[in-house]
Structures are given as structure tokens and as C-alpha cells.
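Mind looking over this structure? Questions follow.
One chain of protein is taken out of this complex; the other chains stay put.
By letter and in written order, the chains are A and B; residue numbering begins at 1 in each of them.
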Amino acid sequence: MPKLTINGQAVEVPAGTNLIEAARKVGVEVPHYCYHPALSIAGQCRLCMVDIEKTPRPTIACNTPASDGMVVWTETDRVKETRKSIMEFHLINHPLDCPVCDQAGECWLQIYYMRYGLYDPRMRDEKVHKPKAVPLGPHVMLDAERCILCSRCVRFCDEVTGTGELGIFHRGDDSEIGLFPGKELVNKYSGNVVDICPVGALTDRDFRFAVRVWYLDSTASICPGCARGCNIEVHVNRRRPHHNEGRRVARLKPRFNADVNRWWICDDGRYGFTFVDDKTRLVAPSSREDGAVSDATWEEAIAAIVGALGRFAPAEIGVFASPKMANEDLWALRRVLEQCGIRRVAFRVPPPVPGDEDTLLIRSDKNPNSRGAELLGLDGDGAAILRAACVRQVKCLWVFGHDLLASAWDPAETDAALRALSLLIFIGTNSNATSERAQWVLPAAAWVEREGTYTNFEGRVQRFRQAVEPLGQALPEWDILGRVLQALGAEVGAPRAERWFRELTSGVPAFGGMSYQAIGDTGAVLNAPSAGQPRSEPASRTPLR
Amino acid sequence: MTAEKLLTRNFDRADSHTLRAYLETGGYTAWQKAQTLEPAAITEEVKQSNLRGLGGAGFPTGTKWSFVPKNHTGPVYLVINADEGEPGTFKDRYLLERDPHALIEGMLIAARAIRSPTGFVYIRGEYVEPWRRFSAAVGEAYDAGYLGRGFDVVVHRGAGAYICGEETGLISSLEGKKGWPKLKPPFPAIKGAFGAPTIVNNVETIAHVPHIINRGAAWFASLGTKTQGGTRMYSVSGRVTRPGVYEASVAITLRRIIEDLGGGVTGNGRLKAVVPGGSSAAILRADEIDVTADVDGLRNAGTMAGSAGVIVMDETVSIPEALMVVARFYAHESCGQCTPCRESTGWIYKMVRRIVEGRGQKDDLDTILDVARRGAGTTICAFYDGAVGPYISYIEKFRAEFEALIPK
Partner (left out) sequence: MSASTVAFSDAQLAEVRRLQALYPDARAALLPVLHMAQETFGHISLEAEEYVAGLFDVTPAHVHEVVTFYTLFFRQPKGRHVVAVCHNLSCHLAGAPEIIAHVMRRLGIGVGATTDDGRVTLQAVECLCACEHAPMMQVDDRYEFGLTPEKVDQILEGLR
């Protein structure tokens, strides 16, 4: 482990660490554009110059590994002058169109100009002109004039996705990033090039012109799009609700987690949040009688559920929990089931087409919490429940979120099962063909509207936090189920997600000893032996009592 | 100082490019001798000869060879830089066309020194005739059994890019990519072509090697100066009576090159300026030519020997116009990889052109000088520093001429 000093501070780093990372370790920022820790070293932007004692001139930090005894200075006069020069070179052909650029506010040309540039512009000749507002694919827009040719996007497609769609064409100041003419940037991770673009060259078509970034609030969360549980930030537009047609969630961004998703998320996850604000959202409890739908109060809805739970024998009740529910919800559900003695429960509903999967992030299981549902003992036979419904052994069906009519199961048989029911209760965020058939429909808060935890396929328990208020009267499932429990006469504590989690940790050994504090922002791994490896048949699952 | 010709000795023979002519004039005897020498002994001989790279950088050749890791087990490659492109230089064209076997023999010896099984000769794409001539010579050498017995030569054509004369740009291009120079470290001798240790040498440099082996390092060193041995081929062009390629000791002065070899200045007959080492070398005024034209002599004169392309300008030449032509070249040939070079070569060309076209502004000259100085030394390769040489020297040495073009 080489020991060196940076601006007089001693630091020891693993062999091979470059000077940007070594400096980061002692809180020293070395400005850079082309360097990205996930990508190969390009050394193109020339901004990360530092002074190394016994070296005749400033050296780029990205391509310099720390070595023992090295004495590095990042703020010498000549380093400052060099940075200022490099900033000028980066900006002479830049259009300086910040007022109409989506990147404004999170642009590293703006940030570094203010920190390290502040020169008086001298460029008075015609700038080089290049293509503008070029759609590269469904998600990414290119403005080649704003591009500083750092090649991060090119290296991302070469090295991370291995798809190699992008290149730098021509040469000199005609150099320009782009696609092979006629091709599209359609890899499953294309949105990441927008994140790693340090300037306004690559912008997000979905987010473009929606809202200025300085109006956004950011909340740490977890992507609910598959079993990976990529760490994300939810960016919410609270302060300018009239912008972007009232859409509250403006965008999702990856949040670094070395053990889960590193810097990336897939496009399906990134753009998979539109259900939060769309027209199918359920905003109030409602009941349907003879085809007529009428809004109800939560009290009426809870009373109806409790009534049903009393009216039907436990064996006549079937429950479809959802692997999209949080651990807290599933624990509350399990308590309801135990309270009532209900044993017919399942959570897996096979999708009509199997999910896609790759070796980078994407998992074929498109649910964030299948592992949690397994561990909580909810992994029953869903098809058997429907079969039981067909023969009227099950008369009351309680469905969380699923659309049973859009599954791999035979729609005619499912339809027959639903027809045969005496009562169908649906709890979910959005309406679907199954909810349309329910006598009671209860609105659940979407994941960005509440707190909770998911357990990913590798057994990592991760927290997501509330970014916006629930829409309408929607409530988290744990809250709905807590009210049901209370009405059933059970002991229920304060209505907080964390309390439900604490209860879960004492009830399910795999979660033993965990806490929201310990999970923090990067998650915590389940207790052995279940930790680490995914399995289809969880050995550690606690059977229903 | 010697008038003896080594590299150009056969140029007058019409068949100088053939194996027969080469053998008749002592060809491949050095290779016979080299095969009796240990690789390290060959390198040591070349070190002692004070042979320095004749492509531009002037790096000691033997020292470069010694950088190949001793205990390396995989292949080592010898790459010949025949991507001649430095404006004002045309010597390698002559060697490829008129004495290709000298290069092949030099490669055989160099390959033995660095233990390389394969040599790649990268010839600029525009050099069609030199490529044909050299390829034919390679064919002869295979037929005669010089090649193909432990050492193979692959002739590779470039496709039009000055930057491929930069050794790591050349390697990128040889690997089938854009000619983007590579970050150093690692240096090519450690990790070069195809990830293997690689020695890149200029054509003329390698063509000298058989003479060193045949006649000894001491003899070769004695032909030149204290720090550089041998002769080299001066490409003389511009406003001189007899433009052409001339072999002379590296200890010759610039004045003698212009007056004796080039036959003196044409135009109005009075020298105004000379570029001594290809367009990337800083320009010298008429009163600065009494210097030896070796690597260190010209470095001490504030310029460089470079590729020994001597471009002569008489008093009627417009220096601003000359700089515009040179600046256009660097803007056109910048590979675009690193920011300072990519952005400022174009900018500086625009400023110089504006001045030449009578649309200059008072502070343009200071801006050019400041931009050039600020960009110097900040890039991956030496291309930009090569551009900075003329930017700064043309303006500093002939500033009044530029100022005269700027409207008051």
C-alpha cells in the first residue's frame, strides 16, 4: 500500500489507485471530465493536472498511480493556471447556451468554470458548428456542439454494455460523437450515458425541458423494477407543480452502490416510474355493487374487509400477496393471515412472457421483493388457489396489486375462477383488469410515496424512502393492514414503517438484528445461511404458524 | 567531417533498389556479421555509435532498444515508421524507393538486438510507388532467405493522417484504429503494438544500422558531433537553387546546407528565414544559421533538428502567410483526442488567417502567443508542442510583419 502526501496530508491507498481517487480519499477534489472510475483511462480532457514533486510539469492525475513517497500538490499556481487554460480550451467552441440547456444547474462546465476558470473570454472567431438536437435513440438526445469529446459515453458502450454503438468521428475540431448513420442507441442501459455526460451534450428525452434541475428534490430509493434492487435517487418536482403537466416524479437517477448496481441502472428501471402519476392510479377506496362503483371511506373499506374475514371460513379465503410489496407490508399481511388462520396464500403470478435477463444488472424476476416474500413464508401455490376458487372451495379472494388476468395462466380459467368468487378484494396502486372485477378496491401508496425495505435476489435488504405524498387517499399496505389488524382486535403499535420492520426482525430469523439505521443507504445482507446466494426454494423460510 | 555517403551511396544507380545492386555494394554483410554477435552486443554497439532517431525526436537509438524488458517472454515487435509526413521532409521516400534493402538489413539487425520475430513497416498511404518498391524488395529478401528465417516483415499501408507519424499514433493505426496517440506511461518499449513491447524506429535511423555494424561504433560516432554520430539526409526545399535530399555529417552547419548543398537562396537572393527541421521546428532568422544541424546544436539554437527538413525563405516571402499555411496544416492534422490541441489548433488558424486577410485585431498576436504557451506541454503527444514551435517563433521573430497587417 503506497503512502503519499497530497497537499500536505498523508494518505495510504491500495496499489494501483490513481491520484484522483487518492486525493478524493483526503477530501481533495481534482477536477476532471473524461475520467470515470468505471471506465478505462482516456486522459483526453487534460483537466486533472496536478503537481508532483520532482516532475518537470503538471501531470494528469487520472493516469498516474499513487506511489510510495510521492508528494502531490493540487493547488499550486501553475496547476491553477493550467486548469484555467484547459477550461478555456474546453469552452472556446462551446455554444454557451446555458439558458436553454437542460444540463444547466448540474453542468460541470458551469461548475468548473466558476471554480477554476473565471477568465475573460477571448474567442471572437466563428465557432465550429455541429449537429444539434439529434435523437440518438428513444431516450437520449445529442447536441454535438455542447460535447467536450470526453468519450465517456463511447467508452460506456464499448466497455460496460459491450454494444459499441457510439464513436468519435472525423478529427481535429471537426471531431464529433455519434452513431453509425442510421443506427439507434437502443441498448438496455442507454440512459446511463446521460448521467455520465458531464455537460449538456447528452440529455434525457423524457426529462428534457420538463423542469429546471434546481427545482428538484432528491430522495434515496430503490428501483422496484426487478429483483436486483438498484439503488436510485428519486427526483421530484415539488416546487414547480405546474411544470411538466403536474408530473411529480421528474426522473430517476442511479445511486452508487458498489455491491449492487455500481453507477448504473437499466432503462426499464429508469423510465419505469410513470405509473406513479398516471390516470390508472387508485386514489380512494371504492366498492362495486351490481356494476356501480361508489367511493367509500377508509373506515367503510376496513370494516368491509374485516366483515369478509369473519364471514368466510379461513379455508375459503385465498390471498395473493405481491412481490412488489415491501417487507413491512408482507409482515403486516402475515400477521393478518395468522390472526385469521388463513393458509391459502401465494405471491408468485407468472408473467405472460418470461422477463429478460443479462449479466450486468437486469434480472428476469421483475419484482423487487420476491426474496422477502419467500422469507416471510408466503410462497404458496397460486394456481392451486385459483383452482380452489373454480370449485368454490375458495370464495373470497384478496389480491394485492396483481392482474391475474394478465399472467401466464389460462385467462379463461382465471376468468372462471374470478366469476366463481363471492368476494374479490383488491389493494394496489393502479387499476387493472383484476381490480375492475373487485367488489372492494383499496388504493395503495406507490413506492415513492412511502417508506419501506425490499430484499433483493442476493439477500440484501435495502431501504427506500418517501419522496412525495401519497396520491389522494392512498396508504401504504402496512398501514391498511395495520388498520385491519386493529379492527380484528390485535395489538398494533404506532403507524410507522420502521416499527413494522422492527417487529419483522424479531419474527423472522434471517432479518434478526437488522435495523433501519444499520441498513442505512447501502443496505445490509440477510443473516447466513440464506445470505448471498439466490435460491428458488428458501430453506430458511419460516412456515406459517 | 566527411563527404562520404552511406545512405545515399547507391542512389545514382538506376537499379539501386534491387537485391543484386545491394549485394554488389556490400549489402547484407553487416547482417552476416550481426548473426555472430549477441543481441546485447548489437545494442551496445548502436549505443556507442551515438546514433540518434532521425524521424524527429532525436532520441538515442541504442538506449531506446535497451528499454525492452530483458526477461520478457512473449513477442517483441519492431515497427518502422515510414509514415513520412513532416512538411519539408522527403528523405524516407528516397530510401524506400532507392535503397529498400538497407532498411531490410537494418531491420534484421535491430530485430536480433531486441529479439523480435516480426517487424511491421508502416508506410504512409500516399506513398504508392515507395510502397511498391519496398514490397518488391521484401519479396526478394524472402526469396533470398534473408527474411522468413526467424524474422518476418509485414508491410502496412497508412491511409492519410500526419499523426500516424507519432509513434503511438502509428501503433494505434497499425492496430486498425484511428491514429490516436496513446497515453504514456506505458511507453511502447514496455507495452506497444498489440500490447507487446515495441520499438518504433524511423526508416533512416534503421538504414544506418548496417553501416554501424560493418564499420564500428567509433567510426560512426566520429562522423558527427560529440553527442550525435554519423550522417543524415537533409531535405532541402523552398527558395533554394538546388532543392533536393543531401547526405551530410550531422555536424554540418545550417549555412552550408543552404549555401553549399542547396546552392544558395533564390527569390531575391537574400535569406530571410529558415525552418531547419520540418515545419514543427521553430523558425530561424537569417542571422541564426551559423549553427551545427545536429540534434543538440539546433536545440541550443532554440529550435530542433526534427526530421532535417530544411525549408528556406527569401526576403520576399510573407511570414504571416507562411504561418497561416503551417497553422492550417496543424488544424487539419490534429487528431482531436485531447482538448487543448483539438480546440486551439483550429482557433489559432482562424486568428492567423484573419490577420493575413487584414481583419486582425490589436490583441490577436498576444492571444495566439498566450494560447500557444498555455497549451504547450499539456497534451498526450508532442504534436501540439510541434505546432507551438512555429506559432510562437514566427510571431516573435517577425512580429512587425504581422503587426503591419493589422488595421490600426
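To be clear about the criterion, contacts are C-beta pairs under 8 Å (C-beta built on N, C-alpha and C of every residue); 3 or more make two chains touch, one makes a residue touch a chain.
All figures in this text were calculated on a predicted structure; none of them were measured in a lab.
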Residue among B:P210, B:G229, B:P243 or B:G297 touching the omitted chain: B:P243
Candidate in contact with the missing chain, chosen from A:V79, A:I168 or A:L282: A:I168
Touch criterion as defined above, residue of B:M313, B:C338, B:M351 or B:L365 at the omitted chain: B:M313
Touch residues of chain B, complete complex, unshown partner: 75, 84-90, 92-93, 124-129, 154, 156-162, 173-179, 193-194, 196, 235-239, 243-245, 275, 279, 309, 311, 313, 317, 321-322, 325-326, 329, 332-333, 335
Positions on chain A contacted by the hidden chain, ascending: 163-171, 179-183
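Everything that follows uses one rule, which is that only the chains that are shown with their structure count from here on.
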Residues of chain A that touch chain B when the two form their complex: 41-47, 49, 57-58, 63, 81-82, 85-86, 88-90, 92-93, 122-126, 128, 148-149, 168, 170-175
Chain B residues within the chain A interface of the complex: 161, 163, 178, 183, 185, 331-340, 342-347, 350-351, 354, 361, 363, 367, 371, 374-375, 377-380
